[in-house]
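The next block holds one structure in the form of C-alpha cells; read it before the comments.
Left out: one protein chain. Kept in place: all the others.
Our next item is chain A:
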C-alpha cells in the first residue's frame, strides 16, 4: 500500500529580475522581465504506508517546496501527486484530517495568547476527535513529550524546544496517518533534539504512521530514516538505503588505532593525536590492511568505522552523485 506517490513532479516560479541602476529601475516600470526558476524538475518517488523516509539536500534544493506540495499548501506546475489517494492541493477536509505538516521554523500556529490546553481543545473540535480518544492520546503524548508542565502555559511564553514539543502534540492529537516533518530539530539543543527524535521513533512504532522528514542534522536522518531521498537542484539524485549511499559516495573506511608505532605506511592518515591514529583505507582493502597492522605494530586498540555521515552528505552536495 502506497501512502505517498509522486510522479514527474515539477514546480517553477517566475521571479522578476532587472539590472542595477536607475535606468533599469525606470525601464522595469514599463516592461518587467522575469526569470523562470525551476524549483522541482520531474521528481518521482513513492513511500509505502508505515515507512519513514528522510528527505535531504542542500539549501534551495526543493525539499520544503516538495513538502508544501505534498501537504497541500502549494500546487505544482506539472506532474501528479497522490497522498492517501487524495490530490493534496484540493485540501479536502477529509484529507486534511489524515495528515500533519510540522515545520521546525513555525511549529505552532494560531493564537499565541492561548494556553497549550486550550489550543489542544481547539484541535479536538477542529478534527472531530471523540473525547475518549482525545483523553487517551493526550495521556500518551503527555508521557512521551513531557507535556504536563506545559499544559497551562501560554503558547507565546514557550521556549523553542517547548514550542516544538507542543507543535508535535497539536499535530498528533488527531492521530494523522501521514506526517510531514520539516526540520523538526532546527535550533534545538542536543538533548531537546534527541527527545524529539525518540518521540518520533516511538510514535511511528506505536501508530504505524508514514513519515517524510527533512533535516540538515544527520543525527535525525541516521536515527530515524532507513531510507534516504537526496534531492539537489530540484532533482532526485539518490533514493535508497542510507548505508548504500555511504558506500557509493565514500569508497573508503576509517581504521582508528591506538599505537606507539608509526602506521603511516598502511593508509592515508586523516587524524593523529597522542598515539591515536585514523587511517583512510579503500573498502576492499580493510581486512588485509587490518591484519597487516596487527602483525606489524603493537596495537592497543583498533576500530573500523564508516566515514562520518556529515562528510558523506557534504561530498554529495559538493560533488554530486554522478
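Here is the rule we use: contacts are C-beta pairs under 8 Å (C-beta built on N, C-alpha and C of every residue); 3 or more make two chains touch, one makes a residue touch a chain; residues count from 1.
One rule holds for everything that comes next: contacts and distances are computed from a predicted model.
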### Summary
Per UniProt, and picking from "Phenylacetate-CoA oxygenase subunit PaaI", "Sarcosine oxidase subunit delta", "Rieske family ferredoxin" or "ABC-2 type transport system permease protein", the hidden chain is "ABC-2 type transport system permease protein"
## Note on the structure
By the document's definition of touch, the residue of A:87, A:126 or A:204 touching the omitted chain is A:126
#### Entry: Chain not shown: contacting residue from A:44, A:111, A:206 or A:264
A:111
### Interface residues of chain A (partner: the chain not displayed)
13, 65, 68, 71-75, 77, 89, 91, 93-94, 96-97, 99, 101, 106, 109-114, 118, 122, 125-128
